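As you look at this complex, bear in mind that one protein chain is not there, while each of the others sits in place.
Moving on to chain A:
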Amino acid sequence: MAQRKGLTLTDVLITVVIGFVFAVIYSLWGAVYTVLQPLGLHLNELVYGMWFIAAVVAYLILRKPGVALLAEFAAGAGETIVTLQFDVILIVYALLQGLACEIIFAAFKYESTKMMTAVYAGIAAALITLPIDWFYGYLAEVAVWNIVLMFSLRIISGALIAGVLAHLIYQALKETGVLKFVGRRKLSHDEGL
């Protein structure tokens, strides 16, 4: 495979498949989220960060422009296919969250694989949809402590799950050796291989 700058077919294929693996996980994760919902205490926000993990993991693996957005869209669209529910909000959110990660990764010129980069991306993705939630869920009309709780839990979740956990997955994946085939090989994962 030639070392081209843009996304090759193989890059796209790998990104979409990564997105779909996470789509299966997202669909199962929906049950966890729902179980935590009934109290209204936003405990569900603690697991919210799982929904941006595809973008971060795909970026860490391939480190090319557009990968985070594509992976997150694939994961969102995949969730639609796996659960057989077409949800416009889900697709819009997936695109926005992917875009948020993409902006952070662009700021690092698509080179950094540090854990902090992933954490920043997770936080950015957690923040980006809050304005929509604000209007959709009439959040201005809820007790202040409840809102503060919701926002902080979501940001923590984004940092921990989409940041730290995504990085752990990347590290473990690197050890399997599967990454020597893929991504921008020059600045690559293949130390020691």
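As a working rule, a contact is a pair of C-beta atoms (placed from the backbone, for glycine too) under 8 Å apart; a residue touches a chain by one contact, two chains touch by 3 or more; residues count from 1.
Keep this in mind: contacts and distances are computed from a predicted model.
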Name check vs UniProt for the chain missing from the figure, options "DNA ligase-associated DEXH box helicase", "Fe-S cluster assembly protein SufB", "Xanthine dehydrogenase, molybdenum binding subunit apoprotein" or "Energy-coupling factor transport system permease protein", returns "Energy-coupling factor transport system permease protein"
Touching the hidden chain in the full complex, which residues of chain A are there? Just list them.
-> 1, 7-21, 23-25, 34, 37-42, 57, 61, 70, 74, 77-78, 80-82, 84-89, 92, 132, 135-138, 140-143, 146, 150, 165, 168-169, 172-173, 176, 178-179, 181-182
